[in-house]
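Every protein chain of the complex appears in place save one, which is left out.
Naming follows writing order (A and B), and every chain is counted from residue 1.
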Amino acid sequence: MTLTVNDLRVHYRTLRGEVRALDGVGFDLADGEILGLAGESGCGKTTLGKSLIRLDGRMRHAGGTVTLDGDELPLSDDRAMNAYRFHKISLVPQYSMSALNPTRRIGRMIRELLASRGVSVDTGELHRRLALVGLDPDVLERYPIELSGGMKQRAVMVISTLLDPSVLIADEVTSALDVSNQQAVVGALRGLRDKGLVTSMIFVTHDLGLTSHIADSIMVMYAGKLAEKAPTKVLTTEPRHPYTKMLIGSLPQVGARYKDKPLSGIEGSPPSLLNPPAGCRFRDRCPLADSRCAEEPPVVEVAPRHSVACWKAA
Amino acid sequence: MSTLPDPAPETAAAPAAPSAPAAKPGSEWLHYAVRNPKLIIGAVLVVILLAVGVVGPMLLDNDNPNEYVGPQAAAPDGTYWMGTTTFGQDVYAQFVHGLRATFLVGVVGGAIAAVIAMVVGFLAGYRGGLVDEILNMLTNIVLVLPALAVLLIINAYMGVRSVAVQGLFIGLTSWPWAARAIRAQTFSLRTREFVDLARLSGSGTWRIVFREIAPNMSSYLFMMFILLFGGSILIASSLDFIGLGPTEGVSLGLMLQSAQQWSALQLGMWWWFIPPGAGITAIVGALYVANVGLDEVFNPKLRES
Partner (left out) sequence: MLTLDRVTKTFRAGAFGGGSVTAVDRVSFEAAPGELVSLIGESGSGKSTIGRMVLGLTGVSAGSLTLDGEQVRPGKDFYRRVQGVFQDPFSCYNPVFKADRVFALVRRAYHPGVSDKEWADRVEKAVRDVRLDPGQVLGRYPHQLSGGQLQRLLIARALLLDLRFLVADEITSMLDASTRIDVLNLLAGLKERGLGVLYITHDLSLGTYLAEKTVVLRKGRVVERGDTQKVFGNPLHPYTRTLLAAVPRLNQPWTSAEPVEACAYHEGGARDTDLHETEPGHFVACAGLPDCGRTSA
């Protein structure tokens, strides 16, 4: 296992109390696996990605462990985490495209970044990796403004993986891109994994359709908890959790027409995580919910590698 | 990647509405205003100082604060609450009159500058194009004028006698930086979609400017007024210092200047320079504290924290 997350809890401090953004999530990430992480905004998927890299001032590690290549990550120790960040675990953030310094050429930015980390990389290797994600070496001589969104996103991916990290977290990297750029970025991510430059990957997105093209397995989160995790094929064809079923049901496929068959979304919105209700958190929106759901459903492995947290799934 | 700035945190939970009893924005702001300690403290201080400046002179027996009424260089006592100057002038009488003059020059100068800055800044920022270019040119011309030198010439030539006229001239020359700041803010706000939506609701230019854009920068505008207000007081003091201030009356700046001129510090006559100095500091400081409070009142997001 590259990464093992066990009962991870991360809370946000707010003046009105602690928001339990991540409330006991556990999963494994196998060597070479790409895990798709899906769910609505506020389900904790971005928090999960961030916790593995750096807890910001408002976040608090409230429990649970994360083990990377056999070492337990010192999540709440910002300094100790430096040894892992970028070297072992790396993040391509949601708005990385706008995070590039507009006054620096890409190449100079990379050199400065590497110097600050005390490592060097040879130019040939850099060019080879740029080619792998479909970029010309001359992007190094260009300013961020001269690149399209998809190109910037791919440049950041190359930078993030220069030290061959064990885990790469890609947080909503495609959500601001057009469909053709999405395809290129997803292809580039897969290439990085296939070439072994990144051992495993967590691909965070709200787009289930896109996830199914890159991920080996998909984990659906809801309100800070795991709802369902299964190999991609299984999750998209035989989902067990009602939330997963409804999410997939609300995806319009090309060719689906309102006139022929109107799709429906999921009524209501996720509960506040400031004081989350007891029991199953999806209960209020779930068509199948009954009195038993007042009790919290445990995560059960209903089939090999297929875990569901729902009383109705077994 | 840790060296890149973190993305905005996912809003993990939709916050529940605070119980705001009032329906109209005006009365709701009032609701929060009376519960904001910073605003209350700042406003109370300003009101007290203003009251002293307005009422204080009326309670004095003597109309002329510069008259030599008492013993020379006396420390504060029961008769002369703030002592007397080297010449036997009542410092308290000067202080209350000075406060009044200082408020007047600050209000007149600050208000005139603020009005010009808002008209120019909003119009240039919202309309853009040719209007912007012309107004920008005007702003830049006034900005590079050596304002103090111009004021010197105007004051010397026209022989300014009253505090109000002094304030007027200060106001006419001190608006450019504020206009530029407002223009820049307006520029960024006018591309927001709620401005488009207001246009789709049939709102006209000035309505959009004052009902949509200005409320988003209300604390900024107030802060600008405070700075212009304070700036007017300081410019007035400089003019007073070189003898080009109003020839009648007294101001806090004038008091400070004469205290300095007659070596009050070296002679240990603290009662001569501390009241005017503290007066200026208190006015500007109280306005600043009130401004921080106002920010919280106007901005619903800050309220909750």
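The rule we apply is simple: contacts are C-beta pairs under 8 Å (C-beta built on N, C-alpha and C of every residue); 3 or more make two chains touch, one makes a residue touch a chain.
Just so it is clear, the model here is predicted, and its values are computed rather than measured.
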Selected residue (touches chain absent from view) among A:Gly57, A:Gly70, A:Pro262 or A:Pro304: A:Pro262
Sole contact to the chain not displayed, among A:Leu113, A:Leu208 or A:Ala313: A:Leu208
Option touching the unshown chain, where B:Asp90, B:Glu212, B:Asp240 or B:Glu296 are the choices: B:Glu212
Missing-chain contacts mapped onto chain A: 40-41, 149, 178-180, 182-183, 186, 206-210, 212-213, 233, 236-237, 246-248, 250-258, 262-266, 269
Contact set of chain B toward the excluded chain (per top definition): 14-17, 20, 23, 25, 192-194, 196-203, 212, 215-216, 218, 298-301
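By definition in this document, only the chains that are shown with their structure count from here on.
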Chain centre separation (chain A, chain B; CA means) in Å: 50
